[in-house]
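Data first, discussion second: the structure below is written as structure tokens.
Heads up, one of the protein chains got dropped from this complex, but the rest are sitting where they should.
Should a chain be cited, it is by its letter among A and B, assigned in written order, with residues numbered from 1 in that chain.
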Amino acid sequence: MTGQAKAGRPNQLLRNLNAKIASIPMILTAVVIFFGGTLWTVLYSFTNSKLLPRLKFVGFDQYERLWAAPRWVISIENLAIYGFFSLIFSLVIGFVLAALMDQKIRFENTFRTIFLYPFALSFIVTGLVWQWILNPEFGVQSVVRSLGWTSFVFDPLYTPSIVIYGILIAALWQGTGLVMCLMLAGLRGIDEDIWKASRVDGIPTWKTYLLIIIPMMRPVFITTLVIIASGIVKVYDLVVAQTSGGPGIASEVPAKYVYDYMFQAQNLGQGFAASTMMLVTVAIIIVPWAYLEFGGGRKRV
Amino acid sequence: MSDIAINKPVAMAGPRGKRPRPLFSPRNIMIYGTLFVAAAYYLLPLYVMVVTSLKGMPEIRLGNIFSPPMEITFEPWVKAWATACTGLNCDGLSRGFWNSVRITIPSVVVSIAIASVNGYALANWRFKGSELFFSILVVGAFIPYQVMIYPIVIVLREMGIYGTLTGLIIVHTIFGMPILTLLFRNYFASLPEELFKAARIDGAGFWAIYFQIMLPMALPIFVVAMILQVTGIWNDFLFGVVFTRPEYYPMTVQLNNIVNSVQGVKEYNVNMAATILTGAVPLIVYFVSGRLFVRGIAAGAVKG
Partner (left out) sequence: MNSSVSIKDLSLNFGAVSVLEHLDLEIRDGEFLVLLGSSGCGKSTLLNCIAGLLDISDGQIFIKGKNVTWEEPKDRGIGMVFQSYALYPQMTVEKNLSFGLKVAKLPQAEIDKRVARAAEILQIQPLLKRKPSELSGGQRQRVAIGRALVRDVDVFLFDEPLSNLDAKLRSELRVEIKRLHQSLKNTMIYVTHDQIEALTLADRIAVMKSGVIQQLADPMTIYNFPENRFVAGFIGSPSMNFFSGEIVDRDDHKFVRVNGVDFGLDAYPARSPLETGRKVVLGVRPEHVKVDEALAGGEFHDAVVDIEEPMGADNLLWLKLAGQTMSVRIAGNRRYAPGKPVKLSFDMSMASVFDAVTENRI
């Protein structure tokens, strides 16, 4: 038809040529940046690179120094506390809100809009607002005191022992709307007949949720868990905006440690070692999930 | 039997007709009570931001943060926009705003253009290894950015575009790629495969099918991707700090520098006005897009 004589078998490399050309950015990103970049960072975490990356290997020196640094240990502790409570509270609050929203309520759209709008805001904005609300001189503490309760103390951002909870409040404000949305989608995905059957059987609503609905929503819970968890490890902007890691080093987090060592302290080796530890943390979360989800008989494609 | 049928107005005792549903049943009070309390918690910061930004500093020092302004002033807004000081300069947030515009628009366009073609190729033109690359990409979405930042710095430096807007646009394209590619791949894969087959029989090739068949059908998903990217890139802080020079700092970085700068007296009203201004663009996108925003995050998140 086109007068193009195609005698031989088309070259395997040239087949789908346009698709391959179009995929070059993706291939480069996947191979060079994601795969290569990660390997590179892990490799250089075993060197004593300072201002510039150098391939002078020092074994696990950087890691020993890392775990000996109080700032890193505090960062990890903070991450653990923040992570634990953030997971529990987001899941519980998110699910409860979703369950309430699923009761065929009025103004559902309005409520959803209200619960979700913080998610559209950046962590910087979130951090700054809550910095202001939790400001001891003008914020919640002073308001309660001015109501006559003069000894009231609520000053998380300037109290090292609880500063991470101040960040947690802000993070929950920003992120629970998303969890609520995911949970609501999960609840809506459950067959109406399940509810009819449990109603006919006379099972109380809370029991239906606990014994039937939540087990059925296992996949939704797992994906939500993974999303929250990988967000937790990345937490950075929120801390920078809300406390800058203070007071002192009381609210430091790993991601901030990495940034500060790479770009400010000019101690690249430490930065690489710390970021590799972050990678390990994520792997601990992701690998079992990926195994459950995609391994074991390839349940879905 | 027939007698009874004729005398039908005889009402039997007992419940009849619509079952009464009291508006203030304990169940409703509990549901709406909880929802209203939660809504108050979510709305409070927005309210505080707005009222603080409309007060003068003397009033802030005297009053409490929840009270409405006695005297409304827009001065803090003007100052936040035009003259607020970061550590470096004193031309307010306007510079950051325009930088963010210059970063966001090309980044959104480029990242969506590339990711949509990727998704289309992955859905319809699989080749040997394409799924492997895609898997790396998706796994890569979970790798903390911190792990990949420095290698990217080196690559950009080698290309001579470290610290430029172009460099930052590339970074946004790279990190937006996993989620967007997934989004587009799933969307194109959900279209009937026969459509693609029919187009091939009609003789259309890779680009003809993309532009003439797929693109016109994918408008909703393009809107979703745009919402995702506009809010994501506008809200970015880390890449802005790492990959640009101060004169190109996006709005979020500028905002943080204004609010957390150690010099001078803290002007909380200006800070809050600046915060609202920075949050305004994603908020507008959110309120305008409504359900599509939800769809975007759900599509992005659930499949992730």
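To be clear about the criterion, a residue touches a chain if its C-beta (ideal position, glycine included) is under 8 Å from a C-beta of that chain, and two chains touch if they have at least 3 such contacts.
In this text the structure is predicted, and so the values were computed from the model without any measurement.
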| item | value |
| --- | --- |
| Full-complex contact with the absent chain, from B:Glu71, B:Glu158 or B:Glu194 | B:Glu194 |
| Absent-chain contact - pick from B:Met159, B:Ala189 or B:Met217 | B:Met217 |
| Chain not shown: contacting residue from B:Glu131, B:Asp202 or B:Glu247 | B:Asp202 |
| For subunit B, the residues touching the chain missing from this view | 192, 194-195, 197-204, 208, 212-213, 216-217 |
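By our rule, only the chains that are shown with their structure count from here on.
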| item | value |
| --- | --- |
| Between subunit A and subunit B, centroid-to-centroid distance (C-alpha), Å | 15 |
| Contact footprint of subunit B on subunit A as seen in their complex | 1, 12, 15-16, 18-20, 22-23, 25-27, 29-38, 40-42, 44, 53, 93, 96-97, 100-101, 103, 105, 109, 111-125, 128-133, 135, 138-140, 142-143, 146, 173, 177-178, 181-182, 185, 220, 223-224, 226-227, 230, 233-234, 236-237, 240-241, 244, 254-255, 258-259, 262-263, 268, 271-272, 274-276, 278-279, 282, 286, 290 |
| Of subunit B, residues touching subunit A in the complex | 31-32, 34-35, 38-39, 41-46, 48-49, 52, 60-61, 64-66, 114, 117-118, 120-122, 125, 127-128, 130, 133-134, 136-137, 139-140, 142-152, 154-155, 173-174, 177, 181, 203, 205-207, 231, 234-238, 241-242, 252-253, 255-256, 259-260, 268, 271-272, 275, 278-279, 282-283, 285-287, 290, 293-294, 297-298, 301-302, 304 |
